[in-house]
Structure formats: structure tokens, C-alpha cells
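Below is one structure. I have some questions about it.
Heads up, one of the protein chains got dropped from this complex, but the rest are sitting where they should.
After this line comes subunit A, so read on.
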Amino acid sequence: MRVKVLSRNPDDYIRETKQDLQRVPRNYDPALHPFEVPREYMRALNATKLERVFAKPFLASLDGHRDGVNCMAKHPQSLSTVLSGACDGEVKIWNLTKRECIRTLQAHEGFVRGICTRFCGTSFFTVGDDKTVKHWKMEGPGYGGEEEPLHTILGKTLYTGIDHHWKEAVFATCGHQVDIWDEQRNSPICSLTWGVDSISSVKFNPIETHLLGSCASDRNIVLYDMRQSTPLKKVILDMRTNTLCWNPMEAFIFTSANEDHNLYTFDMRFLESPVMVHMDHVSAVLDVDYSPTGKEFVSASFDKSIRIFPVDKGRSREVYHTKRMQHVITVKWTSDNKYILCGSDEMNIRLWKANASEKLGVLVPRERAAMNYNQKLKEKFQHHPQIKRIARHRHLPKPIYNQAKELRIMREARRRKYDSLFVFILS
């Protein structure tokens, strides 16, 4: 008779000293892990709930401006520097890590209409209500020195926006028409115009660097090619576009922020219909900026909130608002994909997290593994009704909530009317 009875040596299963790790033998046989689907579902539910618990996106408010913040610019080489221009002509340079202003200069008399940095990061340009374009050094003057621009260009008409080329020493301003300037010259190398009204903003394409897009007051978006010195294409919308932003990953995609509460993503090759219409704001959308991944963008609206939209979806995934934040004029997504800056009417620039429940800082490997696991679980069960309901839930301030409800009712009524009309016509 040969017999063997299962017997385990505890020394193989218990750690030797308190300094050792505990031994955790694994057996992945599914027979030992029953109810895998319901248990994973419960874990996904917990992960979704915890995501809402830890969703605290507001980080800091940069205080210092004495009038509303009108425009912002990112430093191309330094993640911790941001420039902002206010409605009283002041330009401030901020350090985001210390959350303080490191330099202030009185750039213009009147509004600072536009600010943009040069691609090398050594200087920046501003345009203002006093019809000037000023070129400044990024480094401040030494001790006791006066703030003096490197170069000032006096123009004949009002300038409303400025943007610098991504590779060459060329910048473009807009106002009455789109002017393309060389940094060394005092007059534009070419002027582009198509239409009779003023142009509110101009943006260079970061990938196809010779292309630019502009938004005019006669409700159109015009695309220009710098090599040909002619306008390329034009699309006319129902209401005026405030700004547009090019996708940093897709050369031909741009998103425009419109006055009719929507954002339109266009493919510049097929301008007759937008690729996507993003509808969630309840008031005019004033500014839009893409994330460096090119998958999402953030929009600032007159309705005192900022929303984050995925490029391929028509609805926002996130909304940030505060009681103290009034009409948001300008918004930027930082180049490390982690933070969002917004400048608003009440003289503050606010710093938010791009992922509201993300833990900042260095994560221990176990933390990171747990976060990745939770993320995957949420993705796997995202379509289950209970989980979708919790993941989607956001608190909205009363004015936005009521306005959104009203708009929904109006849309439903319109749809019902047109549906029955359509059925009547068909039958």
C-alpha cells in the first residue's frame, strides 16, 4: 500500500522574520475564485464611487491682477511658467510651482488683446488697444532696470489677436485683416483678407506650420496658407466663432468655440460639415485649448464654467466651476497634460487638475498598480447602468442647471415637432 497524505510544512508558508515580506502563494485556477463577474462588478462600482469621492480638481488661485484676465500664453520650454495679460494693460509672469507672480510689466494702455510666446521661449509678443505690437524679453531686467520692450511696432488699426509661427521667426496679427510679420521688419510682409468685417483671432497650425486659421465677425472661419499668401477656404456658420484651436496631434483638425453655446470640430479638408458638434455649455463659448495628447480639449464659457470634452464625443466628460469664478475668458491646458489654467473676469487665474481624482506626485508601484487596475475595471463595466449613473454624475450650479433644463425642453419640443412632420411627409 502506498499512501501520501497532503501535509504542508508551515516554514514554507510563514515568513521567517518580521523584516521579511509575507509569502503569498497564488493559484489562478478559476475554481478557487468563484463569482468572478459579480465581484469584479462590485470592485468597479467601488472604484467609480471612490473616483467621485477623490474628485477634487481645484488646486490654486493666482491672485494679483487688478483687472479681468484677458489672455494667457504658455511658455514653450518651461512647464512652470505662464504669462497672462489683463484688461488694464498689465502683463504678469507667474511661477506655478510657487504659485506667485515673478514679474509684472505694464505692457499697454488699455486692454492687452493678445499675447504669444516665441517658439524658443526667450521672448514674447503682446498686442493692445493702443494699436501697438510689443516684443519683450522673457528674462526680467536686472536689479534697478526698467521694464522696456525689445521692440515696439506702431500700427494703423486696432489689433485684436496675435500668434507666432511654430518654427520660423514670423508672427501674425489680426484686427482689420490678417497681417503676417517678420520679426525684423516694421511692416507686415503680407496682408490677407477675405470679407469685410474684423477678425477676432488667428492661430497657426502647429504641425503644418504654414497654415493659419482665423475667426471673423461675419460668422466665418477662414483658413490661409502662408506660402501662397492667399486665403484657402472659408466656412460660414450660424453665429460668430470666438476662437479656434488646432489639434496638436492631427494636422488637419481644429475646434472652434462658437457663440451658439457649441464647439465645432472641423476637418480642414472637408469643411462642409463638422466632424463633431460638442454641446454642453449653456452660454457663449469664449476660448478653447487642446490637450497635448490631442484626444481632449478644454473650453471656457461665459456661463462661468469650464468643460473638458473628448474629441470624438459630443458631450463633456467633466465640468469645473466655483462660486467665486465669474465669466471665464481664457483657458489653457499645460504641456504636461496634467493641469488646466483658466483666467476669468474677476482678476483670478485658477489652476485645476485635468483628471479630477488623480493623485499628484510620485506614486509608489503598488499605488500605481491599484490605480491602473481600478481604471481598467471602470472601463470594463462603464456601460452598466448603475456604474454609468455614478460616473456621469456632476454637481452643477443652479443657474447652469436650470438653463440646461430649459434648453433640453426646447430641443425635445423641436425634435418632436420635426419627427412627426417627417413621419407625416413619409407616410
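The criterion applied here is as follows: a residue touches a chain if its C-beta (ideal position, glycine included) is under 8 Å from a C-beta of that chain, and two chains touch if they have at least 3 such contacts; residues count from 1.
Everything that follows uses one rule, which is that contacts and distances are computed from a predicted model.
Visitor: For the chain that's not shown, choose its UniProt protein name out of "CCZ1/INTU/HSP4 first Longin domain-containing protein", "FA complementation group G", "Erythropoietin receptor" or "WD repeat domain 46".
Guide: "WD repeat domain 46"
Visitor: So one chain is hidden, and I want to know which residue out of A:5, A:53, A:154 or A:364 touches that hidden chain in the complete assembly.
Guide: The single option touching the absent chain is A:5.
Visitor: On subunit A, what residues meet the omitted chain?
Guide: Counting only subunit A, the missing chain is touched by 1-8, 10, 12-14, 22-43, 46, 384, 419, 422-423, 426-427.
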